[in-house]
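In what follows, a structure is listed as structure tokens, so that the remarks can point back to it.
A single protein chain has been omitted from the complex, and every remaining protein chain is retained in its original position.
Chain nomenclature is as follows: A and B, assigned in order of appearance, with residue numbering initiated at 1 for each chain independently.
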Amino acid sequence: MNDFADAIEFIFTSRESNTGGVQVGGSQLLDLLWKHLEISAVSMLLAILVAVPLGLLIGHTGRGAFLAQFIANAGRAVPSLALIAFFVAYIGVGFTNVTLALVLLAIPPILGNTYIGVRQVDPGVVDAARGMGLTEMQVLRTVELPLAVPTMFGGIRNSAINVVATATIAPLAGVVTLGDPIINASVYGDAGRLGAAIVVAVLAVLAEFLFAALQKRATPRGIRSQDRRAQQVRPSSRKAPVTP
Amino acid sequence: MSAATLEFRNVSKRYPGAGEPAIEDLSLSVPAGEICVLVGPSGCGKTTAMRLVNRMIEPTGGDILLDGRSVLERKPAELRRDIGYAIQQIGLFPHQTVAENIATVPKLLGWERDRITARTDELLELIGLDPHEMRDRFPSQLSGGQRQRVGVARALAADPPLMLMDEPFGAVDPINRERLQNEFLRLQGEIGKTIVFVTHDIDEAIKMGDRVAVLQKGGVLAQYATPADLLMAPASPFVEDFVGADRALKRLALQRVRDIDLWRAPIVQVGQTVAEARAAIADSDLPYPLLVDAERRPLGWLSERALLGERVTDDLRSRAAPIVEMDDILRDALSDLLAHETQYGPVVDAQGRVTGVLSVEVISHALAANAPSVPSASERVE
Partner (left out) sequence: MSFVLAQVQLRDRSQGTCESRNGFCPDWIADNWENYVDPAVRHALLVGLAVLFGFAIAFGLALLAHRRRGLVGPITAITGVLYTIPSLAFFLVLLPVTGRGITTAVIALTAFTLLIIFRNIMLGLDNVPEEAVDAAAGMGMTERQVLWKVELPLAVPEIVAGLRVAATTSVGLAALAFFAGAGGLGGEIYADLTFKSNIVVAGGLCLLLAALFDAIFVAVERLLTRWQRAVAT
């Protein structure tokens, strides 16, 4: 348990690095944290901007469903490490490249869940909306989108956690995030490595709670009590998986 | 074939927190081998009462005796294996074949495989399905009517002394429902089980029951009597209301086509001499010749032109519809006649052969002749 004590201490107190010359730990972690959040937020934003409209479109028109399902399924299996490494090997290091990799990582769950969210809307409701004279765009905006929000948010939540987790290995590509003490443990020491791991874990759990709360807020009040079953994880030939 | 007696003795069911009891002090007795129908409006407790018998719901007061022995003394699972159970939504196991579904209780009871197979095939034939074709099918491959029948077969599988049936024909369209009801009554004629049958449809109750228990809200027994008594002497305004203003017409449900005297049919075949044909017509109760095939199955009513030459031709005036069966109840037969806008129709037996002609006149004649008395339960089902 000494290790944990040391790690906790690392989190809160600044000290000189093992290799000398640089301060690590304590408030220095805040810089890393900031970088971590920055790259995560940017990547999530871009991923949402790409995946949500695409998912809504595919879900609404029903065309390209196979593509959505395939991306969602295949995306799950890609190791984040391989993705980062791929970009390092083929494009190089840097903030932009890592962001690109993270965006690609974040798209599949958002795309898959958005698609399913729209598909799951009661066809009778959509039919009624059309019958009342709403245009396709209006149907999508005022009926399908709100009803798809819970499921869609589930995907965003999942992606957010993945992105936060993967940003930990961003130092491999030259972006210094909270993963630096882990990747470059020789500089920070064992206590640093463990301390950073703890911080990342706590960060992820906090993000989860945050997004869960956001999800609840964004869910239209009328369907709030409805099945959390709708957010189940099930890959099948019929539907793209909904990630929890 | 075994049949048990069933007795409700001051049975009550009260749910915690509910103002009114679901069942209050219900007492009735079902003799062995009879069908007792529990009927009443929504919420009267008829399904609850039925489910008390096999303890899917536990009574809060009173007792239920199966062959004189309290059901409360037995372990629920063991008790239920002795009672056939057929519910409204059928509840066939989607992941098992028809044969496996039917074999459920025998397997629970530990029957040997051969005995189970034999019994399954026997039951499939009993319900009118070909064992070889159907035993390995899955429920998803069956029609609604077929599923219903398999559900009944499954309930009968271990030859239980008592059967509980909750709207077993409810999930089927009216045409098939009628057919299923007739088949079931025919079956009951052969096996003679004690059955508690729940329905919300008074017409079904009258058709199916040897005795009918009309329940009011709270499981209160408004009347427990034979269908005839129910129709002719309702015990209270509630019963009168529930049975319906047309209870005189409902008496038509009490008799079958086979119970009344039919007109003789003027049967004629293609190729017969016209002289023979005219003789057959004269000998019958109807001036319109009925064309049949070699097996005496009705093909249609002949036109005048068919009798113009030397021999009878197949020039039809109209088709033979509606074709009435011997086992049809008068109500259904009359309704068929009226639906086809015709006054008469050929009556056929189980093999499809003509046995006579039914007309509206025949029915009204029979009703008038039989006014005060109707056939007893045992006579109604052959």
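Criterion: contacts are C-beta pairs under 8 Å (C-beta built on N, C-alpha and C of every residue); 3 or more make two chains touch, one makes a residue touch a chain.
What you are looking at is a predicted structure, and each value in this text was computed from that prediction instead of being measured.
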item	value
Contact partner of the left-out chain, one of A:22, A:125, A:205 or A:223	A:205
Option touching the unshown chain, where B:137, B:217 or B:365 are the choices	B:137
Of B:10, B:27, B:70 or B:89, the one touching the omitted chain in the full complex	B:89
Given B:13, B:46, B:80 or B:135, the one touching the chain that is not displayed	B:80
Touching residues (missing chain, whole complex) on chain B	54, 56, 77-83, 85, 87-97, 104-105, 108, 137-138, 140-141, 151, 154-155, 164
Chain A residues that touch the omitted chain in the full complex	1, 3-4, 73-74, 76-83, 85-86, 88-90, 161, 164-165, 168-169, 172, 179, 182-186, 193-194, 196-198, 200-201, 204-205, 207-208, 229, 232-236, 241, 243-244
